[in-house]
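First the structure, then my questions, so here it is.
Note that one protein chain of the assembly has been removed; the remaining protein chains are unaltered in position.
Think of it as A, B and C in the order they're written, each chain with its own count starting at 1.
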Amino acid sequence: MVDIINYISQHHQHANIILSEHNIDELQHPSAGGHSLDDRVRLFTGEVKDIRFKADVLMTIGGDGTILRAVSQFSNFNVPPILSFSMGTLGFLLPFDVGSYRARVDELFANRLRVLQRSRLECHVIGTHPSEARVNMVHAMNEITLHRGSNPNLISLDVYVDGECLTSTTADGIIVSTPTGSTAYSLSSGGSIVHPSIRGLLLTPICPRSLSFRPLILPSTSDIMIRLSQKSRNVSVKLTIDGIELSDMRHGDEIHIRKQLDIDNHIWCMAQGDNDWTKDINDLLGFNKQFNESKR
Amino acid sequence: MVDIINYISQHHQHANIILSEHNIDELQHPSAGGHSLDDRVRLFTGEVKDIRFKADVLMTIGGDGTILRAVSQFSNFNVPPILSFSMGTLGFLLPFDVGSYRARVDELFANRLRVLQRSRLECHVIGTHPSEARVNMVHAMNEITLHRGSNPNLISLDVYVDGECLTSTTADGIIVSTPTGSTAYSLSSGGSIVHPSIRGLLLTPICPRSLSFRPLILPSTSDIMIRLSQKSRNVSVKLTIDGIELSDMRHGDEIHIRKQLDIDNHIWCMAQGDNDWTKDINDLLGFNKQFNESKR
Amino acid sequence: MVDIINYISQHHQHANIILSEHNIDELQHPSAGGHSLDDRVRLFTGEVKDIRFKADVLMTIGGDGTILRAVSQFSNFNVPPILSFSMGTLGFLLPFDVGSYRARVDELFANRLRVLQRSRLECHVIGTHPSEARVNMVHAMNEITLHRGSNPNLISLDVYVDGECLTSTTADGIIVSTPTGSTAYSLSSGGSIVHPSIRGLLLTPICPRSLSFRPLILPSTSDIMIRLSQKSRNVSVKLTIDGIELSDMRHGDEIHIRKQLDIDNHIWCMAQGDNDWTKDINDLLGFNKQFNESKR
Partner (left out) sequence: MVDIINYISQHHQHANIILSEHNIDELQHPSAGGHSLDDRVRLFTGEVKDIRFKADVLMTIGGDGTILRAVSQFSNFNVPPILSFSMGTLGFLLPFDVGSYRARVDELFANRLRVLQRSRLECHVIGTHPSEARVNMVHAMNEITLHRGSNPNLISLDVYVDGECLTSTTADGIIVSTPTGSTAYSLSSGGSIVHPSIRGLLLTPICPRSLSFRPLILPSTSDIMIRLSQKSRNVSVKLTIDGIELSDMRHGDEIHIRKQLDIDNHIWCMAQGDNDWTKDINDLLGFNKQFNESKR
């Protein structure tokens, strides 16, 4: 990180570098060791709520999880274009190795990086208990998951699309996923692999008590509403957004995934080429690996 | 049919009624029986190649197959908006019962019918054998299928997306399907159910020799090319478009599903409401039918 | 229940009727109401550990869950043949409606009831923590489930068969199921439907991070061992047997499903005919329901 900061401040001096408070702590930690910041470097920081509207580009160093966490800081805000570096792990959101940071940073400032447009889901949690009527808006880059968690009983969920009942399902849970998330939890649950530029969302059941709940792809302009069915024996269900647990949903609460968006739901991710995805599903997932038929 | 023709010519006299030659034959057949055409009715007919560019609306009476065949007559042409009547069978393309023709015809002429936009695939078959270099363009409303047919050996196919190799598959075959076709053969082969308004196409394998060929959803703007692999033991593969067999593909031939379209690939289908599809997957497919747990 | 007890004591006077303490409580509850025990009825009861080796036949009234709970009382013991009555709910283990109890009880005592042989899994939980080295034996009629529960991270499990590593899986969990359990949780997770008289067990993954973990059927004579992988980020995993939660498994603990059985693992269930199962998968699961193609 130190090297990248030094490089930017030397070669692109008009750029302001804003670090999260967490990053600042890391920099000052003794383990940052050998590397030290150039004297001329000027850094900005602050609480997320203060710095997030000042960012023109979001840069991350780490794995897919790091990007999800960074983007989640921009829940309810526009997300600036993302340049993400991998430190060795592979991932669908990780086109660049950190070793190539000089070339990438130069391309960024020269506007020569390609971008792939991904989308987020805008999710509203509406609580109907009078004492705590909460309407929380939150964005998901991968998926919104409702799951029974450690509850011994299956949950029953009612799913509405554009105001009409689509289905009632008794299951471990359900996933509403972006195409980006189609290679994450939805894949494990049997969902198809969807190219990230498709304008749609996946509705994938988790272990349904049914032989015929084939995964669905719905338009991204759908209004989806999910709530615990009155017949559900469980009184609450675990709500998880991009792997982060939110407070449980209870009888009467509703999840809305809305088409009338308050916030732009697009995310621009810097990419290596137009076919990173084709390469990634082969390299990362071992997509359609043929059987071995001859001696190695 | 006679009743509808009579009704239109009486109540919407400015409309010209064009029948396919096949329909004319039916009218004159003795089995047309009790019903007879009103004396004032004026009909037009001709070969498909002559009449298809004169149609403002395409009207069908029959099942989903009737619509597919009617639309296939407009392969390489724009398809006029479709008003389809069912004679008792259920289908995803059959919102209206023929018994309600009066109301529907009136709504049609009053521009009060809703439409659902579906899309076609534009498929080019390129033969590389010098003696018969053919470049056939054909449109698919449901799907393009490559299958080994009655050949005892599996086929090997190479699949390219936007010029890069996506995968090589050894299988019974492969399906490239529209969202409309996602409830047809692709569904039987394990594909997801995709809402017809999604701008994408499904790539669904048929019995692949692989544990990891999860069905894919690709952007409708993809350039897809499929050809028999050099390692395929079969020298030909059966090509079927919307259930109609075309001549076999051989080594060297290529199927292109192209993004640079020569013809508008949208089809406007008259619909009953915005959520016909939600109702249809429940009524027609028995989607997510719950298990019986109490006595009937 | 009262009616059945009265009927048995009147018509089959040599039979001793043993009730669980729980049943005795129910009988004495005011809600037992209108029905009252015949004066001549003599009942026996006691703690489960005392009465279970005295039972020649196990009779249940309720749903599939009632049978599972009753059989779980015989964990580590031979299970007597089971005659189960349904009170309205449908189930694979419920061939008889309670309304027909007279005929069924008479057939039982005349040895004229058919039986279907089902099997249990014998599961040993071996804890390796010195302070609490526990070797618990427990039997499963449906399935043994290892699941991450409400833990946010997937679990990594190592699975051994007959002493050799079969696979390492990162997943929500894994199910080891009897054929009886193949229509329960394993079915929801994508497992095949296995006839209850097959001598085998199902290994079905729950949402695995893999495209190629096809469910397996292994011989019932296999020695299966599962443990938390060293690389698992979770330190514990939820262990559930037939829907009943046991204490969590931790790093170092092992689950053994053993072939050298200490206890006979067969369960004899009274059945209506030889093909109850064929009928049940159709009636209960809606197996292979065809699509609707004509108007109802």
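Definition applied: a contact is a pair of C-beta atoms (placed from the backbone, for glycine too) under 8 Å apart; a residue touches a chain by one contact, two chains touch by 3 or more.
What you see is a predicted model; the values in this text were computed from it and never measured.
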Given B:S212, B:S232 or B:N265, the one touching the chain that is not displayed: B:S212
Touch with the omitted chain, as defined above, among C:H22, C:K54, C:R112 or C:R214: C:R214
Missing-chain contacts mapped onto chain C: 161-164, 166-170, 179, 182, 187, 191-195, 197-200, 202, 205, 208-219, 222, 274-275, 278-279, 281-282, 285-291
Residues from chain B at the interface with the omitted partner, ascending: 149-150, 152, 171-172, 185, 187-190, 206-212, 238, 240, 243-245, 285-287, 289
Absent-chain interface as seen on chain A, which is shown: 86, 88-91, 97, 211-212, 214, 283-286, 289, 291-295
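Going forward, only the chains that are shown with their structure count from here on.
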Identity of the chain that, by mean CA position, is farthest from chain C: B
Closest chain to the centre of mass proxy, which here is the mean CA position: A
Chain A and chain B, separation of their C-alpha mean positions in angstrom: 36
Cα-centroid distance, chain A relative to chain C, in whole angstrom: 40
Where chain B and chain C are represented by their mean Cα positions, the distance between them in whole Å: 48
Interface hub residues of chain A, defined as touching at least two other chains: 187, 208-212, 285-287, 289
